[in-house]
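This is the structure I want to talk about, given as structure tokens.
With one protein chain withheld, the remaining protein chains of the complex are depicted in position.
Per-chain residue numbering starts at 1, and chain names A, B, C, D and E are given in the order in which the chains are listed.
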Amino acid sequence: MLRGLYVGRFQPPHKGHVEVIKRIMKEVDELIIVVGSAQVSHTFENPFTAGERVLMLKESLVSAGVDMSKVYIIPIPDIAMNHVWPRYVTLFTPPFHVVYTGNPLVRRLFEEANFKVKGHEMILREKYSGKYIRRLMLKNDPKWEELVPEPVVKIIKEINGIERLREVASTDEIIA
Amino acid sequence: MLRGLYVGRFQPPHKGHVEVIKRIMKEVDELIIVVGSAQVSHTFENPFTAGERVLMLKESLVSAGVDMSKVYIIPIPDIAMNHVWPRYVTLFTPPFHVVYTGNPLVRRLFEEANFKVKGHEMILREKYSGKYIRRLMLKNDPKWEELVPEPVVKIIKEINGIERLREVASTDEIIA
Amino acid sequence: MLRGLYVGRFQPPHKGHVEVIKRIMKEVDELIIVVGSAQVSHTFENPFTAGERVLMLKESLVSAGVDMSKVYIIPIPDIAMNHVWPRYVTLFTPPFHVVYTGNPLVRRLFEEANFKVKGHEMILREKYSGKYIRRLMLKNDPKWEELVPEPVVKIIKEINGIERLREVASTDEIIA
Amino acid sequence: MLRGLYVGRFQPPHKGHVEVIKRIMKEVDELIIVVGSAQVSHTFENPFTAGERVLMLKESLVSAGVDMSKVYIIPIPDIAMNHVWPRYVTLFTPPFHVVYTGNPLVRRLFEEANFKVKGHEMILREKYSGKYIRRLMLKNDPKWEELVPEPVVKIIKEINGIERLREVASTDEIIA
Amino acid sequence: MLRGLYVGRFQPPHKGHVEVIKRIMKEVDELIIVVGSAQVSHTFENPFTAGERVLMLKESLVSAGVDMSKVYIIPIPDIAMNHVWPRYVTLFTPPFHVVYTGNPLVRRLFEEANFKVKGHEMILREKYSGKYIRRLMLKNDPKWEELVPEPVVKIIKEINGIERLREVASTDEIIA
Partner (left out) sequence: MLRGLYVGRFQPPHKGHVEVIKRIMKEVDELIIVVGSAQVSHTFENPFTAGERVLMLKESLVSAGVDMSKVYIIPIPDIAMNHVWPRYVTLFTPPFHVVYTGNPLVRRLFEEANFKVKGHEMILREKYSGKYIRRLMLKNDPKWEELVPEPVVKIIKEINGIERLREVASTDEIIA
């Protein structure tokens, strides 16, 4: 039995994520998807709550035909100690054997903690990037809807996500 | 669409939990299972890590035939502010409409925060209690194996859980 | 100008507190009242939120004719470092010149941090004690109403405080 | 009885704040003033401690003839979870019925948590801004003294606030 | 080069500790001594600050002729996650190859994190125990002075440690 780990912030989940997840699941029996920076929301970099991201991910994977009995979606708040972070992740997850990431820091931290890491090839990075999608949303450019799975479009509209993004981005000074 | 929330520490998950979950799932479309006190482990009250509890729960539900595309298992670390706790739970979970709990404090906190709460009838409480099961484990009484789903027995044996429980229970003074 | 500091948990504020505050205010020009353990609520030891305690204190002092332009009521969450605590208190308060307390630990900590401390004589301690009042509430013994200022009775009834106390006290195992 | 909430960082309190508070108090019976980011001090953005800000606010309001038996000044440390923040604020405050704010993020967060929010018209924003006043202080331009209430001038001089601001602003690298 | 780790709370350091350290140093080239629960002080269980304990340890080892260029004394605050704790310890210490401990929980945690652990034989445990020494202090029984190194007697007297212990032990209810 081989279990993999895939880490992201998913602000929001996009088609690139789903594609990567489907590819990884051909290599492993089960996959743990960590929704990182789970405590953060309502900022331009992190507009959506962890719960909203968990919901969007689940709906997108179900809609993509992924077998949810083989997937764990686990939100994890940040810990402000990079060196300790990989062990901290294992506190919240079933044991895993390989980490999938394209992020050099994540790779470094897991490798220094003696985990096996595989770099997933980033799919159409410039297109499927959370930052690019958030910028389209900010400009009210409907192209963002093509870059994310359909359930994500639906959920973001239900929670007035575009409006939220625009309001939090306009705040020059956070009061508290 | 009706989504429910069920909170527990699951130290370990037992047949009573599975029974309650199956009953709740007849009343709701989707169920969020919160694994509380997620940061704690390696004590007599909380021997297992959140990740181990997530794994045991998932395997038990799959083995009980529960449709995992309708279930969220979400570990949540404690926040030391009872009044704030229900809102804090919603940070990590999809939106929910009804809370299932037999715990008076949990009921009180959610009710004061304007959530709808339903008390689930506790099933054979004296038998299906985490504390009772941990005591059996401590005494090396194999009866505990009958009180938990089969996958839980298997996982606890794989991780030497009984040995761990006995060692952490013997420590009279925690050094750090 | 002489400013004093008085620290308590005020679970709930009682007539003894008001008496002490009035006596201190004869010795100082202004008084800072720190509502300690501000993050805690909904336990038997700490049933009321900091905000509820602030409200009860303010109403009681106004009702006792205290000049509120000479009083600061400041809720402060605990910091888990006794040695650092007095300096931490000064982060949230205007500067003060003398600390009033009957608690040996509080006296010790402020004295080691070079503050002047005066022990207030405890007024009818066995009667005017938070713990004794909470026990009366738990037993539904209406004598508690005589031990606290009238606004406290009113506020506790409005928020169903007795019911809350009884429910949180009945919880043998806190889930989260 | 109508109670309002007004949130700010008050670095330092200025005449605009006092003006807004006086206007709000015509609409409500009592006003809770939250001093946000209470844990922060000694930076260019946040030079003054929460206690100093509480003192400046109180003195300014007394000096402006505000009835202090109708005002709560409550310092609240940040919590690094935007979604949870409004509920967290209610932990430290008496219950309130309407939130006054000109900050889009604060408005958004309270509205999503089902609070009633009223935007106060910002008075002479470019003039009465904390950042502008701190910049004047940094340049040693005495014009800042006209923008804040007289007690604020007095207190800042007593604590050598200008000197502090200049020193903390000059530190390019914070050691700890 | 072989480096060892030895963990304790050292409330206070006693002759048993020094004996164990001297024995370990015959087996390793360098020794890291972790002063655990570093944030705690001024309680009966933990009367002394981490800094006081570091000072007492250093003076005791110098007085015992230990070569201080081969010893690291590192205070580490608790982290409320047992599973993560061993990795967290490595954040603050040079790399080490073997852990010396007589505490079952510490042994368990390091072993589960794949560290090599050696149980040191506890020397005259009933005599050389922090708890026993603190009880003697509380009763004003001078026998405690025989159980700790001379520099520890001197330092505890300089800081009025016995008086502190008695005061913090007498406090039935901690206010903050």
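The rule is simple: a residue touches a chain if its C-beta (ideal position, glycine included) is under 8 Å from a C-beta of that chain, and two chains touch if they have at least 3 such contacts.
Note that the coordinates shown come from a computational prediction; the quantities given were computed from them, not determined experimentally.
Touching the missing chain, out of C:V84, C:V98 or C:V117, is residue C:V84. The chain omitted from view is touched by exactly one of A:G8, A:P94 or A:P151, namely A:G8.
Within the full complex, the residue among A:K22, A:K70, A:R108 or A:K127 touching the omitted chain is A:R108.
Against the chain not shown here, subunit D presents residues 39-43, 49, 164, 167-168, 170-171, 173-176. Subunit C meets the missing chain through residues 81, 83-84, 86-88, 90-91, 113. For subunit A, the residues touching the chain absent from view are 7-9, 34, 36-37, 76, 78, 80-83, 85, 89, 101, 103-109, 112, 131.
Simple rule for what comes next: only the chains that are shown with their structure count from here on.
The pair A-E is the one among C-D, A-E or C-E whose contacts match those of B-D for more than half of the residue pairs.
Set side by side, the interfaces A-D and A-E show unequal numbers of C-beta pairs in contact, with more at A-D.
Taking each chain's centre as the mean of its C-alpha atoms, subunit A lies 43 Å from subunit E.
For subunit C, the set of residues touching two or more other chains reads 39, 41, 49.
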